[in-house]
Structures are given as structure tokens and as C-alpha cells.
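Other chains of the complex are left out, but the ones given are in their true place.
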Amino acid sequence: MSYFGGGNQQAQTINPQNIAMAEQELEMVTDLFNRIVDSCQEKCIKLGEGQGDLNQQDSLCIDNCVAKFFETNSKVGEKMQNMSQQQ
Amino acid sequence: MDFSRFNQAEQAQIAAMIEHKQMKDFMKLYSNLVQRCFDDCANDFTTKSLTGKEEGCVNKCADKFLKHSERVGSRFAELSQNMAPPGN
């Protein structure tokens, strides 16, 4: 009896391909996050100016910027999928 | 990210990988922050030490950058949630 799920857990083997897939997924998400931090900082924040706080305008700009980056990411993804199907 | 499709042995290894990566990502965020604030704030290279004005600028810049990264992180988490396939 196991607390975690079922009986199909004896003799679990690690499939290196699964680990590599998870690594790639993690890599992509982190890369996307870092690019958004960079781009939205460039678009919304003057680092050396004003106070050390985000004012309301900064915050709104960041929120919209992240949303638009996600949308751009999807649009480009769809586009590339269409292209690869047409080939 | 949802790794529930993997078995427990794999999930354990993935968890270790994530922890290692978080350490690396934190280091990268930190050194990135240092470079940005240096680039934005240090402008006088006739002296060896940061001037008072430069140091004030670095402090504000670091505060602002960290708050910015945090806010992006919150929005990112929300939007990633929405992107996950339904029923998963």
C-alpha cells in the first residue's frame, strides 16, 4: 500500500528522454520569463530615475506588457505551425 | 508546468534539476541586476569609488528592478496557468 498513487510503481526506471524533455520545457519557460523581464523593463521602467518604487503607471504598463508578450508568443507560434503544415 | 505524466523516480530527478536551476537563475538575475544598474548609474570614471549620487541611483535601481521582476513573475504565473490545457 502506497500513499502516492498506485501499484504500478515497482521497478520504476528513469527514462533519460523524459528527463531531457522536462529539462527542455523548464529551459523554455525560464528563457521566456527572462526575455519578458528584459523587454518589459526596457518598455516600462526608467531604472535610474524617480523613486525606488513602481508607480501606478509603471505597474499598469508592466501588466499590459506581459499580456502582450504572451499574445505575441502565441501568434508567432500559430504562424510557424501554419507554415510547417504548408510545406 | 505539469510533470505529473512522469513516474515518481523521474519526478524526483526533475525536482532536483529544478532546484539546481533555481539557484542558477537566481545568480543570473543577480548579476544581470548588477550590470543593468551599473550601466544606468555609473557615469563618472575619474574616481575609483561610487559617488554619493551614483550610489543612490544604484540603490533605487536595484529596488525598482526587483519589484519589476516580482510583478512580471506574478503576471507570468497567472498567464501560464491560463495557457495550461484544460483538465490537466
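Residue numbering begins at 1 within each chain, and the chains themselves are lettered A and B in the order written.
One rule holds in what follows: a residue touches a chain if its C-beta (ideal position, glycine included) is under 8 Å from a C-beta of that chain, and two chains touch if they have at least 3 such contacts.
Please read these numbers as outputs of a predicted model, since none were measured by experiment.
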| item | value |
| --- | --- |
| Per-label copy numbers for the whole complex, where each distinct chain appears once | A x3, B x3 |
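The rule we apply is simple: only the chains that are shown with their structure count from here on.
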| item | value |
| --- | --- |
| Centre-to-centre distance between subunit B and subunit A (centres being mean Cα positions), rounded to whole Å | 13 |
| Touch list for subunit A against partner subunit B, complex | 4-5, 9, 12-15, 18-19, 22-23, 25-26, 29-30, 33-34, 36-37, 40-41, 44-45, 47-48, 50-54, 58-59, 62-63, 66-67, 70 |
| Contacting residues of subunit B [partner subunit A, same complex] | 1, 3, 6-10, 13-14, 17-18, 21, 25, 28, 36-37, 40-41, 57, 59-65, 67-69, 71-73, 75-76, 79-80, 83 |
